[in-house]
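Shown here is a partial selection of chains from the complex, left in place.
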Amino acid sequence: MASEAPSETEVVGYLKTLSNWGRWGSDDELGTLNLITPAKRVAAARLARDGVPVTCARPIVTDISPDTTFQVLRFMVDSGEGRDTAPPERLLQRRGASEFIGMVFHGFTVTHVDTPAHFFWEGQIYNGRSCNLIASREGAQVEAVELLHDGVVSRGVLLDVARTRGVRWLERGEGVMPADLEAAERASGVRVEPGDILLARTGNFARRGAEGPVNPLRAGSPGPHAALAPWLRERGVAMWGSDTHNDITPTPYPSMGHPFHIVALVGLGLWLIDNMNLEDLGEACAERSRWEFLLTIAPLRFRGATGSPVNPIALF
Amino acid sequence: MASEAPSETEVVGYLKTLSNWGRWGSDDELGTLNLITPAKRVAAARLARDGVPVTCARPIVTDISPDTTFQVLRFMVDSGEGRDTAPPERLLQRRGASEFIGMVFHGFTVTHVDTPAHFFWEGQIYNGRSCNLIASREGAQVEAVELLHDGVVSRGVLLDVARTRGVRWLERGEGVMPADLEAAERASGVRVEPGDILLARTGNFARRGAEGPVNPLRAGSPGPHAALAPWLRERGVAMWGSDTHNDITPTPYPSMGHPFHIVALVGLGLWLIDNMNLEDLGEACAERSRWEFLLTIAPLRFRGATGSPVNPIALF
């Protein structure tokens, strides 16, 4: 596998050689999502033949675990406790329960979308804008998740890399390489085409369930290798998701830190989905021997955000 | 319109006469969502003929406005400001932006799903469980939004009540009545059937945009009238949404407070979507003279929550 890995200089070079800056105009903020056409969506909807929806998200819980960087919050504004026996004069105001929820969705535990504004390189984000536009007070003034107000709807393709390799999960520190994607294509009889949302399963979330969570910064994590970038651009992938935080840990390119994020988000304008749960989906595909489906991703319309927690829904 | 309105006694009676308790078994938590079948979803997917997705959600903003009960929070964990000129030795850790988001999604401004656990009547929630199960610490231990992990996917039908009445929007304090739904059905040539997600447009969100936000508790609000309940049960509506907070203000039934919520959530086990934006959808339907579409609602998989902010996506 090591033979396939490009040098750090080559990966930094991808930011020029694979650049999509200007490809859809100097004002573009959507990047590779431009590759999804209405016709693509119509074709994708025809894949809904069984009427079975499947989640691609992990549960969101408030526990602290080794992979927590920021704890998720849920506090009741009003609970139901004692409302069965509350004195009648107070009951009118006490017939409802509600809660505050809060989170830093970026990190290692929540399934979420990354917009191109989430990462910078040499002070710039996708399409050459200044990273100063991602401001303390206003948040992301460009390339924010609100651009996806109508959702992302297209054909989803699952390439089950762990299954194709014949392992339960990729080892920590291992990368998904172009050869993995091609092997999975061959094994599943599907070919990734322009406008697809490509999901790659490493088994990483299954391992978390089986062995318990670990801190990826200490224990490592599998992830997509930056070597995928030329392949993803050539195939016209519109959005990439995996069951990892979408970079190998420890990083193979120390001066970049998060090479896959940087090349994908900054260079290609390729939006990402981190920390997916691809276990339910993997089973649903395997049962049907069908690795394509209608996929709907509906980010919150949160103004100024560099992403959103999501629950992507595959429809078979 | 007043002639149609049932007495308070009658509405309280709906909790018995229209009850779905036990209808899908004593363990059921899904209520009317049981009415959505795989076949229903397959048929719904066939409605995707143009490949055009349309949001049904409002933007989520952090401003305080007259209809804010709890301010939405967004704070940057890391911003991009100054990261174009930061000294190189710090840059590696400073190539990403991320944020904390927080909100009380119940209220008047955020588009969100209500689970049956959101309201109680005489100490009970849907299917006869004790409201004590909606606890301070654990949140909703039953009938929580996590039940919808695979999303809600079905045929969506928009009944444009304001358009059918020939007004820009319903007045504050006015209710959507069964006659409104039937008139809208006739006008649009669609019939609400079992398993549908029914969306009713009052123009309330358009008015907010045109005239600015008001506090519904002081200025009033249109909303679905509790008189709809028999009709919704008869037609087999699986989920109800509108561009209001889903109860008329001021309430026509003071001892109940939120009669539509109580009858729908507690009695029928009918899940709700509050505070929708049906303006984009209304235009998309009118352009096509087509009032049905594939609708995907993908709540966050938030454990223990009585609902979730959502961005429902209609696909034409």
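So that you can tell them apart, the chains are marked A and B in the order they are listed, and the count of residues begins at 1 in each.
To be clear about the criterion, a residue touches a chain if its C-beta (ideal position, glycine included) is under 8 Å from a C-beta of that chain, and two chains touch if they have at least 3 such contacts.
Worth saying up front: this structure is predicted, and the values here are computed from it rather than measured.
**Q** One sequence, 2 chains in place: how many copies belong to the entire complex?
**A** 4
We take it that only the chains that are shown with their structure count from here on.
**Q** What is the distance in Å between the mean C-alpha positions of chain A and chain B?
**A** A distance of 26 Å separates the two centres.
**Q** Spell out the residues on chain B that touch chain A in their complex, using ranges where they run on.
**A** 37-42, 45-46, 48-55, 57-62, 70, 73-74, 76-77, 79-85, 92-93, 95-107, 111, 117-125, 130-136, 139-140, 146, 149-151, 153, 255, 257-258, 261-262, 280, 294, 296-307, 309-313, 315
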